[in-house]
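Notes to accompany the following structure.
Just one protein chain is left out here, and the rest sit where they should.
Presenting chain A:
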């Protein structure tokens, strides 16, 4: 598989996966892993290659106190952290743009684009902009017609993010609804939209007034753009 990274970065990813990096190089790699999707994918591919070596490591049973400690820590954390799930359910979500009935389903069991089960061709897009890298990742399963999105953007103070599709070769963006600044969600879309989700179509996120664009076209700054490609 060809990587979009240059050779130096490919090696950097490999060394991070192997575990030989130290100090500031390690910090840099960890930061890039968390923030740059392309780099993360390169590291993940290396982890996948190397992980079978772990099969030779003997498994060992940890003592029950480890799980008790984890549970304790989670219980302490749970009410401190609202987490992204709270964003998903935030009041803004009730205001999904009416132009198109976009039904937002909270992600359920088996929502992931499975690496193992049968699915149609998967189209993916990574949406980036000047301010943000990997603001959103979209995975579209053309067989099931489901679009899975994961967003990673800062919260807008007095506004919402709206997702748009620009069909291949077309000029006018069409609204796909309002999306949460961060989190993962599955969008069940009408066929008028899914018909447009083809290789080469552009997805874009713009900042709009609360409730979405009043005109049906983007009115605020475009935060991130990406193209659907197969792979």
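Here, a contact is a pair of C-beta atoms (placed from the backbone, for glycine too) under 8 Å apart; a residue touches a chain by one contact, two chains touch by 3 or more; residues count from 1.
Just so it is clear, contacts and distances are computed from a predicted model.
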>> For the chain not present in this complex, what protein name does its UniProt entry give, out of "Formate dehydrogenase H", "ABC transporter permease", "DNA-directed RNA polymerase sigma-70 factor" or "TonB-dependent receptor"?
In response: "DNA-directed RNA polymerase sigma-70 factor"
> Tell me, which residues in chain A touch the chain that this view leaves out?
Replying inline: 1, 11, 14-15, 17-20, 22, 30, 34, 37, 40-41, 43-45, 47-63, 65-67, 69-70, 73-74, 77-78, 83-85, 106-107, 109-112, 114-117, 134, 137, 148, 150, 183-184
